[in-house]
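Input: a single structure, listed below in structure tokens.
The complex appears here without one of its protein chains, the remainder shown in place.
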Amino acid sequence: MATAFANETATPSDRPLLEAVGISRSFGPVEVLSNINLALMPGEVHAIIGENGAGKSTLMKILAGHLPPTRGTLKIDGEPVAFTGPVDAEHRGIVLVHQEILLAPDLTVAQNIYLGREIRKGLTLDDRAMNKGAAQAVHSLGADIEPTTVVGRLSIAKRQLVQIARALLVPQRVVIFDEPTASLTLTETDALLKVIGEIRRRGAAVLYISHRLPEVKEIADRVTVLRDGKLITTRDAEGLEPVDMARLMVGRDVAKLYPDRVAAIAPTLALEVEGMNVPGYAENASFVLKKGEILGFAGLVGAGRTELLEGVVGLRRGSGKVKLNGHPVHFVTPRDSMRAGIVYLSEDRKGKGLLLAQDLRINVTLAALGQFVRGLLIDRKKEAAALDGAITEFDIRTRRKDLLAGQLSGGNQQKLLLAKMMLLNPDIVVIDEPTRGIDIGTKEQIYKFIADLAAGGRSVIVISSEMPELIGICDRIVVMRGGRIVGEVTGDRMTEDEIVVYATGVTSREAASMAGHA
Amino acid sequence: MRKLLLGSVALGLMLAAGVAQAQEKKTIAVSIPAADHGWTGGVVYHAEQEAKALEARYPGLKVIVKTSPDGASQANALEDLTTQGIDALVTLPHNSDELTDPIRQVKSKGVFITVVDRALTDNTVADLYVAGNNPALGRVAGAYIKEKLNGKGNVVVIRGLPIVIDEERNKGFDEGIAGSDIKVLDRQFGNWSRDDAFKIMQDYLSKYPQIDAVWTQDDDMAVGVLEAINQAKRTDIQFVIAGAGMKDMIKKVMDGDKMIPVDILYPPAMVAVAMDLTAAGLYDKLPVRGSYILDATLVTKENASQFYYPDSPF
């Protein structure tokens, strides 16, 4: 494992490795960070938590040289520095692991990891050495990815791992992780946490940004809370419970993350799927969904959950019997299923959910555009009204209505995507990873919204890798492994242990130890 | 029209090679540019017509006509033709620089080489060279304009593409008007295209209030020029001189059109002359080595009917 790190010899001391003194940052007249003081000590894991919009991203960008501060100074080993850019910061050992995937999809894993710092042998590239190095780097993260695989073929989780491996290849003083576990499985998260332990042991500092508070609790030495661009507090993690963190982030008592609900499940079947095959992904899958029910789909990344549901709604070629309200249907295109009243919200909000380069109005009406056409013309007033409605109903926080979808925060993008699909007034809603990369306040809203959908007589399918969330909101959970439906849990049996047994195929004791951190 | 003029017909000596039989199996390959504008269209037409005529005249003769869209593919075509086994090659090369070596390769296989219109960079490669007279085409046009305008007036010129032929014609034109007060107001490239010539003529008409005559050196471009003058309703332009021998223009000359009083011949049929001579060399053992330069005949109302081919596409 150690060979994967190109670290300098650590010289532990009690002087901060990186220090922010009175950092402020404004965009135009708006100050988004004010007077932040932060010191990263050698060998510490420092978590930064805060709601979306609290200023975490901006702070991170300043620390990693992507943005200069408007006021204040950065110090390395007590000396003031001004980064000329991210490359400069990286040379000084400040490494940022991005939340977004920034890899070339057509290059291999090894080529991506060594991009811009290729190992050469004379005039040619030393592919063998790079493949070997890449394999080690990836393996040390507990993942098993062939270094010669083209990145475009990897799942999002695996791409995230490749990205982390790439970042850890250079000598590190401070490693900044921006929600690294958002798309990782339990095993992968475990391995990553071990890697972080290793980085700390070598005397570097880790700045860790995550919405998963239990994870923060487990790994962090100190926790800094940001709210509205201000530093609320920096405390030792010891004795700070997730619920305390949530309260500090939101600035008030967070009632309960998951809504109380009285399940209003009707006996009628909304959707019946029998013997569904999606070549390469899902095999002979059968399940039913009742009216008013929230059905969860659990499983490891790559278990075929997304692909199975995409097959059902006509986004992928698949075969099998599908019945809607008792009538056999066959969806060839997503348009067919939408017309029949089923919508699917992709896990890949940026790639498949929203047109990031178009404005909010165009996004919100795109799927239901037919409703906004009068004669030949699109009724722009009606569109504007629909956007206003969506902003109110889904609490989309935006300063202006003519923003581009890509300028919204992740949580607000998810709300916009919900609003877009709900315009179709569907009977069945399939939501894939509804809260990935979303802060706790928004999560609460989305859970409430899902519960309201079911209470209103609609049926919901939630695909998620976060077991607490499935357990918290679902009436029943189906578990997939290797493309097959391997189990179903309901009522008291809806526990993480039980699900992990099905999802991994290992005994519950092994599973319990794996799930221990969550 | 197949009048022998200018310069030498350098006579090559007949080789004593036994008595030729008219029934003898011989193959002539004809490699020419694909029809990319009117004139080359005429070349293709005449080559195909002549191929039929020759095959009828010499029973053992096979004529392969191959057109190529550009120089590189013509070089490939030459290779393909050679591998089929040919006795003579008649070629109108896309351009001299690119094709001299490929043609030299063909010659090295013992093939009789006839080059049409565009001379190769190495004069020793061609056994027979058949061409129109480019300098004369310009000179005759210049001389006619000088005479008709009584040695004084404003002329605009629309050139073709920047290649050797075009340069030769231009120089010839300048020689033709030399010693007069004829002023060339402007020269622009019209790419031997009707549409481009139309645009340039429109712009000339905006730019110059007084133009006496136009020289376009190509009948295709003259079509665009006439349309532009017609649109502007300008009466100062007395006539347009073009060249090549396109049937529409010859017809205008025949009909006594004031705007097109004459045409200057640069006939695409020269390829047929070349094929004819080549076949004669193969079968009749006539001494056909050397250069055949066709006259840049001035076509007037009186002699126009001799040069009118209503069935040709050009």
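Order of writing sets the chain letters: A and B. Residues in each chain are counted from 1.
Convention: contacts are C-beta pairs under 8 Å (C-beta built on N, C-alpha and C of every residue); 3 or more make two chains touch, one makes a residue touch a chain.
One rule holds for everything that comes next: contacts and distances are computed from a predicted model.
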item: Candidate names "Protein-export membrane protein SecF", "Response regulator", "Sarcosine oxidase subunit alpha family protein" or "Ribose transport system permease protein"; UniProt protein name, chain not shown; value: "Ribose transport system permease protein"
item: Touching residue (missing chain; options A:Pro334, A:Pro468 or A:Gly482); value: A:Pro334
item: Touching residue (missing chain; options B:Gln188, B:Gln238 or B:Ser291); value: B:Gln188
item: Among B:Lys66, B:Lys107, B:Lys171 or B:Lys199, the residue in touch with the chain that has been omitted; value: B:Lys199
item: Positions on chain B contacted by the hidden chain, ascending; value: 34-38, 40-42, 44-45, 159, 162, 186-189, 191-195, 198-200, 202-207, 220, 223-224, 227, 231-232, 248, 312-314
item: Where the unshown chain meets chain A, residue by residue; value: 25, 27-28, 30, 32-33, 52-58, 229, 315, 333-335, 338, 344, 346, 348, 351-358, 362, 366-367, 369-370, 372-373, 376-378, 397-400, 402-404, 406-410, 420
